[in-house]
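Excluded from the complex is one protein chain; the other protein chains are retained at their positions.
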Amino acid sequence: MSEVNWNRIKDRSFKYFGIGCTVFGLSVLVVFLLSIIIQGVARIDWDFITSMPSRFAEKAGILPALIGTLWILVLTAAISIPIGVASGVYLEEYGKKNRFAKFLEINIANLAGVPSIIYGLLGLEIFGRIMAMGGSILAGSCTLALLILPVVIVSTREAIKAVPDTLRQASYGLGASKWQTLSRQVIPASAGGIVTGIILAISRAIGETAPLIVVGALVFVPFVPSGPMDQFTVLPIQIFNWVSRPEKEFGVNAAAAIIILLLVTFVMNGIALYLRNRWQKKIKW
Amino acid sequence: MRRKEKFIEALLALCAGISVFTTVGILYVLVSESYGFFATVPLSEFLTDDQWTPLFADQHFGIMPLVAGTLLTTVIAIALALPVGLTIAIYLNEYAHPKLRKSVKPALEVLAAIPTVVYGYFALTVVTPFLQQIFPELAGFSALSAGLVMGVMIIPIISSLSEDALFAVPKSLREASYGMGATPFQTSFKVLVPAASSGIIVSVILAISRAVGETMIVAIAAGQQPNLTANPFVPIETITTYIVQVSTGDVERGSLEYKTIFAAGITLFIFTFILNNISFWIKKKFLQKYE
Partner (left out) sequence: MLSISFFACSDKKGGPPSISIDGSSTVFPVSEAVAEEFMAVNPNVRVTVGESGTGGGFSKFSNGKIDINDASRPIKSKEDSACKANNIAYESFMVAYDGMAIVVHPSNTWCNDITVEELKRLWEPSARDSIMTWNQIRSDWPVEQIRLFGPGTQSGTFDYFTEAIVGTAKECRTDYTASEDDNVLVQGVAADKNAFGYFGLAYYNNNKDKIKAVAVINPKSATPVLPSIETVKNKSYSPLSRPLFIYVTDLALERQEVRDFIQFYIDNCAKLSESVGYVSLSVEELSIEEAKLAKFLEAHPVKTAQ
């Protein structure tokens, strides 16, 4: 067989192999989502969302876990957004020349690669023990805020980088100070990208399980937390608890809770994607 | 006016400095507790003992079973994700219609957005029974089940980042190759992959790093039995699941058993730190700049 034909065969077979792999990746996703939906969708009703956990699977609900997730979401955002955006602004706008900024850059890149459970250990010792927050929502939020900080910082930097310099120069040309330029021109212009990054970061935070377990989120929490110093649980941990129970009915509960969690995750990612598209279209200077 | 500017700059710098606080905090926590641990358990025993039984009456503190568990699941995950991910990247880049690329890439990225506890559930309730039909001797908790599901989770890391790297290779190289009569297969493997190799390697290291740090999938599907083994069909325990196991049991603060989670933690931190820095270094050194 000629060399050319052999090459063609290799090419053709690789093409099919490529299609196969892609189909494999997509079909795992589809099988996965379908099996969970089939198992859990019937269980979802208003009672499920508003009930406390129980030893009876039919009565068990996700209310404390859902409220806990919302608390964590709000507090983590409140802590990480100001610090993250400020850091990103500093690194991108002020810190270009000095060594301190270079050092920070390397530091943040390293932190982004640290496994989430190590942040859990950090939270346990520093927030839980030394700052005496115990296994509270506040300790959990502080821990997760530190975890997603590198992501917020990097997205802020990318968004600010995308703002063309002409805008800045025009502002300085009119006599504005650096901070005025930043606060009135640059940051508003990059707001879309910043918000996108924040949403993606928060979306990651609400799916986290291990660091919160280490910090001390409980498993049987039959009450709705009423303040940041309260003990709590979140949806992923409630799912983890139900998955560990052998009764089949709890498997159904777990699937239903997963659907709720995925809904929240996908909605947030969808909003982020939509915003990113709109923002990218807008930058047509 | 200038004072206000300086003040704002200082305030922003302070916020950026919080990242330093994080790193210092992590190092302080890991080192201070591990120090207490290593004062009692000699480093040689930690590295060479083949059993990890700190919670039993007969205590052994050899980290190797946990390291073996971590390596085994990671190897299985990469064995699945690397060929599949790279093939998808090459296929989308060279063979597929641009519209297909636009819709498939984000769809695969959804795989990376799913919370890991959900993957763990999938591994335990769907993958393990399925595998047990193929391998009847497969235990209910195994490295194989967890490793394969982890592999699926990290496919998008390799496929998307490698595809980006391939995409960045300039058209001129591509066209030169086709101009000489090469097939897409030859172009991809002999020209594009070598040109994009730094980006591809970085994506693989990132995927490895993610697999090493993964907790929930293994906690749910791989069991909790530290086992110095290369057999994928039996239960194992990784560094990360040990930390979670002890945290749920809540051992007494300050005890030797409590310190073991930090000894395990610092081992994990050193691993991922080295991996991340290798990736950084590769990116810097081998990034080919095209004019």
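Read from first to last, the chains carry the letters A and B; within each, the first residue is number 1.
As a convention for this text, a residue touches a chain if its C-beta (ideal position, glycine included) is under 8 Å from a C-beta of that chain, and two chains touch if they have at least 3 such contacts.
Treat the numbers as computed from the prediction; the structure is a model and nothing was measured.
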Candidate in contact with the missing chain, chosen from A:164, A:188 or A:222: A:222
Touch residues of chain B, complete complex, unshown partner: 51, 53, 55-58, 60, 124, 128-129, 132, 136, 139-141, 223-225, 227, 234-235, 245, 248-252
For chain A, which positions touch the chain that isn't shown here? 54-55, 79, 131-133, 138, 142, 218-223, 226-231, 244-247
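Heads up, the rule we're going with is that only the chains that are shown with their structure count from here on.
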Can you work out the whole-Å distance between the CA centroids of chain A and chain B? 17
Quick check: in the complex, which residue numbers of chain B touch chain A? 1, 4-5, 8-9, 11-13, 15-20, 22-23, 25-26, 29-30, 33, 83-84, 87-88, 90-92, 95-96, 104, 106-108, 110-111, 113-118, 120-122, 124-126, 152, 155-156, 159, 182-186, 206, 209, 212-216, 219-220, 240, 243-244, 247-248, 250, 253, 261-262, 265, 268-269, 272-273, 275-277, 279-280
Report the residues of chain A in contact with chain B in the complex, numbered from low to high. 7-8, 10-11, 14-15, 17-19, 21-22, 24-26, 28-29, 31-32, 35-36, 82-83, 86-87, 89-91, 94-95, 100-101, 104, 106-111, 113-122, 124-126, 129, 146, 149-150, 153, 177-179, 203, 207-210, 213-214, 216, 219, 236-237, 239-240, 243-244, 251, 254-255, 258, 261-262, 265-266, 269, 273
